[in-house]
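One protein chain is absent from this view; the other protein chains keep their places.
Going in written order, the chains are labelled A and B, and every chain counts its residues from 1.
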Amino acid sequence: MSGGPPPEPTPPLLRVEGLEVVYHTRERSLVALSDVSFDVRPGEIVGVVGESGCGKSTLSAALMRLLPANGEATSGSIHMREHDVLKLRPEALRDMRGRDIGMIFQDPLTSLNPTFSVRTQLVDAQKAHRSRDLGRYSDRDLVHRAVDVLEQVGIPDPAQRIDDYPHQFSGGMRQRIMIAMALLLEPALLIADEATSALDVTLEAQILELLKRLRRERGTAIIFISHDLGVVAQVCDRVVVMYAGRAVEEGDVLSLFERPLHPYTQALLAAIPTRKQGGERLATIPGRVPSLSDLPPGCKFVDRCPYAQDVNREREPRYVAVDGRRVRCNIYDPDSGYVHSSVPMAADA
Amino acid sequence: MIGRYLLQRVAMTMIVVLLSMAFLGVLVHLVPGDPVKVILGPRASESLSATVRAEMDLDSSVPRQVWNFTVGALQGDLGEDFVSRLPVTTLIGEALPHTLVLAVASLGLAVLLGVPLGVYAATRPNSWFDRISRVVSVSLITLPAFVGGLLLLLLFAIRLDMLPAIGAGEFSDPVDYARHLILPTVALAATWIGYLARLVRTSMLEVLGQNYIRTSRAVGLRDRVVFYKYALKNAIIPTVAVLGVGLGNLMGGAVFVEVIFTRPGLGTLIVDSIESRNFPIVRGAILVIALLFVAANLAADFSYRLLDPRIRVRGRSA
Partner (left out) sequence: MEAPAVTRVSRLGGRSLPGAKILKEVAGRPAGLFGLALVVFLLLIVAFAPQIAPYEPSAQNITERLQGPSGRHLLGTDELGRDLLSRLLFGTRIALGVAFPAVLAALVAGLVVGMIAGYLGGRIDNALVVVMDTVQAFPAVILALALLAVLGPSLRNVIIVIAVSFAPGYARVARALVLSTKQDQFVEAERALGAGDGRIVGVHILPNIIAPLFILLAMDLPAAITVEAGLSFLGVGVQPPTPSWGVILADGFDRVRDTPWPVLSAALILMLTTLGFTMLGETLRDVVDPKLSGVRRWRRG
């Protein structure tokens, strides 16, 4: 180890701590997210992966307080720079949306207003933030900025096409327009919520390239939400794995993929078809994701985990630090009461 | 652009118009028995019967009669009434403006009150405002124009003596005319205020659940802009489509309101003519109303299409 005090780590741009989100229905309240914690540093691309229903969408909605009317963040905090998003007053919240945190949605075909031209939508997005530094631009400047960004995202002939309506663009183009709308406001953090899931492989590759360029050229941090591990591996620096509303593993992408700790992560990676498997049965994870209304009291993965022990049914595992990563699994928690046998597990390999 | 659809609709409308004329031309013959007796009733005098025979062309064959009536109608000749021998078009021309003013005023009032009510209720779903306005809307819907008219007449014109109960006033005196217009307009508009408020509310709520509204919020647009610009424009489209039908129902209600408030207009004309068995007036007035209705529907259909860019601009698709 070299001498001297360790260098100050860069303060995180976004710090989520112990986030809990609940949906209230007429009969009961469902816990959609529980004790979710992670950081995003400036210029970092963090992937959030999990199957459908694991809470990824709830998380992205919660980050900007865009939960539906019956959703509520009941505990925890979301610190964007120094402000807790959950405690912002309405006007400050509205101002932050788009300007500090931007979002790109999954479905480009329905995410743009059909009755307004692209120009109107892009200009209005900027006008909403005039109270901050965008106020120094005149209306015409805003249009020029919009045309510029459209060009940057790869819309051909942007000066002409800016007056067109969304339905006059293909799905891939509309996704780019959405990205352009997000970029216009120059947010420090961009949330891509399944932004490429609806696109074909070529388009997806282009969009991914665009995102990487964003990080390179503008230092934009990105939260990349996806169910596709392959894509995540290409783009992200770090990954958070989610299951049943909990963060179960987190770490830098290389070590997570090489040496997954949580049994769920291991199973997910094993399920990715590779060329080597040709002719064999595809691996699947037995069982299914527990429904939110029927969660077991202990570890949520217990019914599908090959290493399950009784102690896992009693108490929810803690989110512990292991080798610069974090895992929510009793196997790695020395205080959990988990009994390690002599049989080596994949985790120890 | 809208070209092909427009042509089709107009062609269809022309056919409907012609058929309507034919229908009215043949109306008298739909009933078994001597048409003259049908028109005049059993106690018809000889001379009047002869007048009717000649006027209605009853000696010609039925197809010929229909043809004559239709051709005449297309040229603006709707016949003459039995008693005063005045051209029906003249009588209608005198009565029509009053009915049109009433219809437009009512529709205008309904839109002016109903739409904002619906929009505001949608911005605060399940609030006390929303609940109350929903109850009010339903109540208004079940208040048909003529019942509302009677009650208003009872209360404001008779009990409280605040507003006139009879007549329409003169065009030359706009203020007086307006005073005479108030109660009938409110009576006629009431049902539609309730109906529009509900329609707009439902439409707005549906729009507010759409992904593009989520995008608007995510980008930081103010609530006011999201509701009254981005959501409303989409929500208003189905409402416009309904307004065309609305004018037709309004015409139906106008008949009652005119009778109750003794206003001159097509409604009074029709009812009086039915009573006095003055058939050409009945036939002509009804034709005019049908034409207005058809025109209103056509207009509504086109404005609906103009409002929605997805239909309007058939230009380049990437």
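Worth pointing out:
Convention: a residue touches a chain if its C-beta (ideal position, glycine included) is under 8 Å from a C-beta of that chain, and two chains touch if they have at least 3 such contacts.
Remember, it's a predicted structure, so these values are computed and weren't measured experimentally.
Touch, as defined at the top, links the missing chain to these shown chains in the whole complex: B. Contact with the omitted chain, checked across B:V36, B:V88, B:M251 or B:A300, is made by B:M251. Contact with the omitted chain, checked across B:V10, B:A50, B:V104 or B:L151, is made by B:L151. Residue in contact with the omitted chain (choice from B:L6, B:L58, B:L143 or B:V225): B:L143. Among B:L112, B:I132 or B:I274, only B:I274 touches the chain that is left out of the view. By the touch criterion stated above, the residues of chain B touching the omitted chain are 12, 15-17, 19-20, 23-24, 27-28, 30-31, 38-39, 138-139, 141-144, 146-147, 150-151, 153-154, 158-159, 248-249, 251-253, 255-256, 259-260, 270-271, 274-275, 279, 282-283, 286, 289-290, 293-294.
Here is the rule we go by: only the chains that are shown with their structure count from here on.
Only residues 64, 66, 69, 94-99, 102-103, 105, 107, 110-117, 124-125, 128-129, 164-165, 167-170, 173, 178, 181-182, 185 of chain A touch chain B when the two sit together in their complex.
On the chain B side of its complex with chain A, the touching residues are 125, 210-223, 225, 229-230, 233-234, 237, 307-310, 313, 315-318.
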